[in-house]
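The complex appears here minus one protein chain, its other protein chains still in place.
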Amino acid sequence: MTSLASPRQSFDIGRLARAVAPSLPLIVFLAMFVYLGIASPSFLEPSTFALILKQSIPTTIVSLGLATVVMAGGDDVVSGGIDLSIPAAAVLAAAVVADLVTNHAWFIGPALLIGLLTAVACGLVNAFLVVLVGMTPLLATFASATAFVGIGKVVTASRRINVTDPLVVWLRDGVIAGVPVGVIAACVISAVFYFVLHRTRWGLNLQAVGGNRDAAEISGLSPAKFIATAFVIAGLAAGIGSIFVLARGSGWAPGTEENMMMEMVLATFLGAAFSPRRIVTLWGAVLGAVLVSALSVGFGSVGIDIFWTGCIKGGLILVVVASSALSRKVNI
Amino acid sequence: MTTSSAHILEMSGITKAFPGVLALDNANLSVQAGHIHGLVGENGAGKSTIIKVLAGVYRRDSGQIIIDGKAMAEVTPALVHAAGLRFIHQELHLVPHFTVAESVFMGQEQQGWFGIKSRAMNEAAERFLEETLNAEIRGRTLVRDLGIAHRKLVQIARALIDNQARVVVFDEPTAPLASAEIDQLFDAIARLKAHGISMIYVSHYLGEITSICDRVAVFRNGRDVGVIDDIGLRDSGRMINMMVGRDIADFYPVKNHAPSEPLLTIEGLADRKHFSDINLEIKRGEIVGLAGLIGSGREELVDTIYGLRRAATGRMLLDGKPLTLKSPADAVKHGIVLVPRDRRQDGLVLDMAVADNINLASLQDVARAFLIDRAAAVKRAESVADRLDVRPHNVGAISRLLSGGNQQKVVLARWLVTGSRLFILDEPTVGVDVGAKVEIYRLIEKLAGEGAAVFVSSSDPNELLGLCDRILVLLRGTIIADVDTATTSLDQLIALTTGGELQHGATA
Partner (left out) sequence: MALNIKRACLTSVALAAVVGLASIATPAAAADGNLSLKGKRIGVAVVGTQHFWDREAFNGALDEVKALGGEPVPVDGGRDNQVHADNHDILLAAKVDAVISILGDAAVEPKFKALKEAGIPVFTVDHLSPYSINNSTSDNYYMGTTIGRFMADAIGGKGKVAVFNAFEGALRICAIRTQMWKYVLQDYPDIKIVKPELAESFANAPEDARKKTLDLLTQYPKGTLDAIHVGCWDQPAIGVVQALEETGRTEIKVTALDAGPDTLEIMAEKNSPFVANVAQQPHKIGMTSAMNVARYFGGEKLLPQTFVEVVPVKGPDSAKKVYEDLGYGKLK
């Protein structure tokens, strides 16, 4: 006699998924770190840790921007908030700064200001496309990213530009009290972002908009304003990130944004797995960026083929996004 | 009638027209200070329209709104909010990953030099929930960890936290709640009343209206047709009479189908959330109705029978053989078809031609080696469309351009060509004009006459009574009655679906 036994089974699988899905990325990461620690003794040394932090800086900064957009737009990967163009905007701003400093002998200060304004303008473009034109953020920012990369190539004629300005060199190599300057700067910037988005009324309202747009509207908040502002903040993050892009690469080189975009998406959504509320948060994004950087360093030190590294990172994005989809499915 | 207390809210002569529909026709609604004012009426009676006019969502065409003695020339959400009106929408509108305190204070958070004052907000929210709503909920708890009743209370607390509320409007607040939870909500409402807050309570559940309201206004066809003061448990019948009126058009077909042997049998079906212990039987050549309010589990039950949802326990038999449906595709294979409630969304590919929509489920019949035989397909679609009198008489027309009734006919036509045995019709005539309704009713009658079993789920009691042989009444997830339409009155049916107590002498 066939009763409706199979639905009952699937119900139990659902419960299992509910219990395991949100922690899946954590489990996978933990397993990888255990493996890396065993396979490469140097992976667990303090100098490696400093290296991981240093290499994570540009990803950390752009992830702050993405986390802001996701928090304001909701964490549905397709229909919610997403900004794929942040690395492209950062690299464009870096191109502008590099061009002004190296090819036009500008002082670094005004050049950085122009770079920052460029990136903020990129954010405004996205805000316009998403809020006023009504495009899906995924499509809008994918398209604008392509445009930003193109503009960057026009500015630089697609040729590498070295930057040897003392400020950039200092951000790259400087050390204060044994801690790299870049790491300190990234911590300060992250702290400011954290305070504004998690500890102020404005930040909470922005999260409300992302969490339930109708609820926010009923509470007298204007979702469009918050979403537009989030894209501009993402542009600001891109602008700040551009300095670190220049410092990390000792100048501008074409193609830098590709790897960064993958790491940014991975870091931001990975961060959600660490949040007790299982949502994208700023500190989660920062932690995610550090973990992603740790993976890159770890794979390098074990000598894993670079192409496998790409496969593994892509696979991780799948695990992270799938687990967030699963936990959403079982939560509702 | 004594009007000892002053009116805190008066709406008079409100008219609101939408293209083709007069939603409110010179309607009145007045609420006395400190009262709980019930608002009842059938779907489309104008209840939600007048609430939306009051909320500033719709702009009235004419009429006067006076809040606390002041006439409101302009009504916007911000202005009515400032005047002390608060709306508890049917939807919860909460952020699942926010804490209770964050939700309660949304839009009016307390902030100091070091950012959000989380602790102060937690304490204030807890105190408010405790003192005003008699609920013990921790401010730090996440909304998603709360039960529905507590979420409802958080929603209410958010509307009231600023202590400026004068009138609170509840729109079907109990729809998602279980009965124990309803008591909790009513307890909170009683507290609010004790605090001197006036309320408007909109509900389909007449039982609730009679137990908590002081006064009730009944709406029908866009106007207030009566007010009952000092309402008591015995007033359900009066309300139903007012709601229904006496103008039921007789456009249902003559029943000349004959039920034969059972086709679908359901035993002990339950999904642990929306419905439980469902037993039913539908015979060939029988039309069985399913009545139940929104939230009664009616939609979920229909979806489960069709294979869109999974049941937790129970079994289904088709023709005496066990039936396990993993998906709607399975159902179609067994000759079970669903005509969905939202045909624009679920039933039709709107940008496809009528012929393509008709053939959608049976392309294999008109396909030759994977290629569709266009001529045969169009010919077959034409013959079915003619039979159903789909207008315009052009199967090449784009489905989007058809009227609601004709779209519905196209959906039915699709399943007619597949030769199905069991038709599940979910709200078959919603959004359909009267003329098309009659045709759809005739078609349903014809299906049964040809030996098909038909299961109609509808929120229109007239429709169920006019069309069906039997009606199953679903109330909060269980079938509480299985009535023969020949011996059941409209009032009795409404009383059953609304959980109201029907007094003798109220029969129409």
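Points to keep in mind about this one:
Each chain carries a letter (A and B) given by its place in the written order, and its residues are counted from 1.
Quick note on the criterion: contacts are C-beta pairs under 8 Å (C-beta built on N, C-alpha and C of every residue); 3 or more make two chains touch, one makes a residue touch a chain.
In this text, all values refer to a predicted model and were calculated from it rather than measured experimentally.
In the full complex, the chain left out of view touches A.
Only one residue from A:Gly251, A:Gly271 or A:Gly284 touches the chain missing from this view: A:Gly251. Check A:Thr48, A:Thr68, A:Thr268 or A:Ser323 against the missing chain and you find that the one touching it is A:Thr48. Touch with the chain omitted from the figure is made, among A:Thr200, A:Asn259 or A:Ser275, by A:Asn259. From the options A:Thr146, A:Asn162 or A:Ser222, the residue with contact to the unseen chain in the full assembly is A:Asn162. Along subunit A, the points of touch with the absent chain fall at residues 40, 42, 45, 47-48, 51, 54-55, 153, 157-162, 169, 172-173, 248-251, 253-256, 258-259, 296-297, 300-301, 303, 305-307, 309-310.
One rule holds in what follows: only the chains that are shown with their structure count from here on.
In the complex of the two chains, the subunit B residues touching subunit A come out as 78, 81, 87, 89, 91, 93-98, 102-103, 106-111, 114-116, 142, 144, 158, 269, 272, 310-316, 322, 324, 326. Contacts from subunit A toward subunit B in the complex involve residues 1-4, 6-8, 10-11, 195, 198-201, 204-205, 207-208, 211-212, 214-216, 218-221, 277-279, 331.
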